[in-house]
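Please see the structure below; I have some questions.
Apart from one protein chain that is not included, each protein chain of the complex appears where it belongs.
And then chain A:
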Amino acid sequence: MKLSRFSRVGAAAVATGALALTLTACGSDDPVGSTGGSDAPSEASELSGELNGAGSSAQEAAMDAWRAGFQSANGDVTVNYDPVGSGGGVTQFLKGGVAFAGSDAALSDDEVAEAKSVCLDGDVIELPVYISPIAVVFNLEGVDSLNLDAATIGKIFDGKITTWNDPAIADQNPDVDLPDTAITPVHRSDESGTTKNFTDYLAKAGADGWPYEADKVFPVEGGQSAKGTSGIIQTVTGGQGTISYADSSQAGDLGTVAIKVGDEYVAHSPEGAAAIVDTSPRVEGRGEFDFAMELDRTSTDPSTYPLVLVTYDIACATYEDQATADLVKGLFSYIVSEEGQQAAASAAGSAPISDTLRTNAQAGIDAISAKS
């Protein structure tokens, strides 16, 4: 009895291992991994096999929701996502280790060129599928909301403005009774896409208030810091006069800053975040379905909220075998679908993408095919 059970488990393990091996490479042509792989594009419900991705940990919660939703709709499909970080995910993708990658930055021109070989001379597809507004949060007794422009926020985080009743803050908030509490800026102590997008916003929109460049590591030395969004929220809540930046879904009861866009002050909202992705120009000189965005941080349209984190899901337009192509197609279709975006919104607090972007993205997804 014992022995036979053992061997069955062993056989299952070997089979799983074989599946994993065959599908880790999108250039693999071994058909073991695809029982549903046929020449004709199959219906979503007929998909089976295993799909591997890796990359950004920022979209891990959303990807978990997408994997769960996609797998429950397609019983025979297993999707794995390894949140190794954007850099690691892109590297694995470019080496053909995984079929798709998640990244909180679009591929560089060099990386797009490199992707040609793994994508069998086809295009690379980048979809900005996970949009998360970043809120500037603060903890100041009696104050729930403040109006600040990017230059002032930059000076606060650079340590140039040190008290809450500084004229630079008071001038923009004539109706708020500001105490003379010291300002304690808090930043992320680990490498983070949130930090990169926040510093990118300050660098582009903050004019003379922020002398640093966009970076995943917070550029100002010293001061309070904490690991992860949860650590940030905990630190801001635990102090008085603290200010930091975090995914807006985690802001909770903390006060948030309405940032200056054009002539108005705009509070963070999912709609504003989705709008800025729509109005931003695409990176030039890329493939037809490469939706890499040049985020317009200096937007003056008050219906947009330019302080957002966008992560991309990256795939090839051409795969070696039909099964992988179908799986990627199915997964990405689910991700951009209204249902998928809603799942991410409730699981990770992201902003659902607009219908315009969905239509465009779907066109790109439909172009995914196997090498003929």
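As a convention for this text, contacts are C-beta pairs under 8 Å (C-beta built on N, C-alpha and C of every residue); 3 or more make two chains touch, one makes a residue touch a chain; residues count from 1.
Simple rule for what comes next: contacts and distances are computed from a predicted model.
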For the chain that's not shown, choose its UniProt protein name out of "Electron transfer flavoprotein subunit alpha", "2-oxoacid ferredoxin oxidoreductase", "Phosphate transport system permease protein" or "Cytochrome c class I". "Phosphate transport system permease protein"
Given the contact definition stated above, which residue among A:163, A:240 or A:359 touches the chain not shown here? A:240
Among listed residues A:46, A:190 or A:301, the absent chain is touched only by A:190
One chain isn't shown here. Among A:215, A:264 or A:338, which residue touches it? A:215
Among A:94, A:112, A:205 or A:226, which residue is in touch with the absent chain? A:226
Determine and list the chain A residues touching the chain excluded from the picture. 57, 84-88, 182, 184, 186, 189-192, 215-217, 221-227, 231, 234-235, 238-242
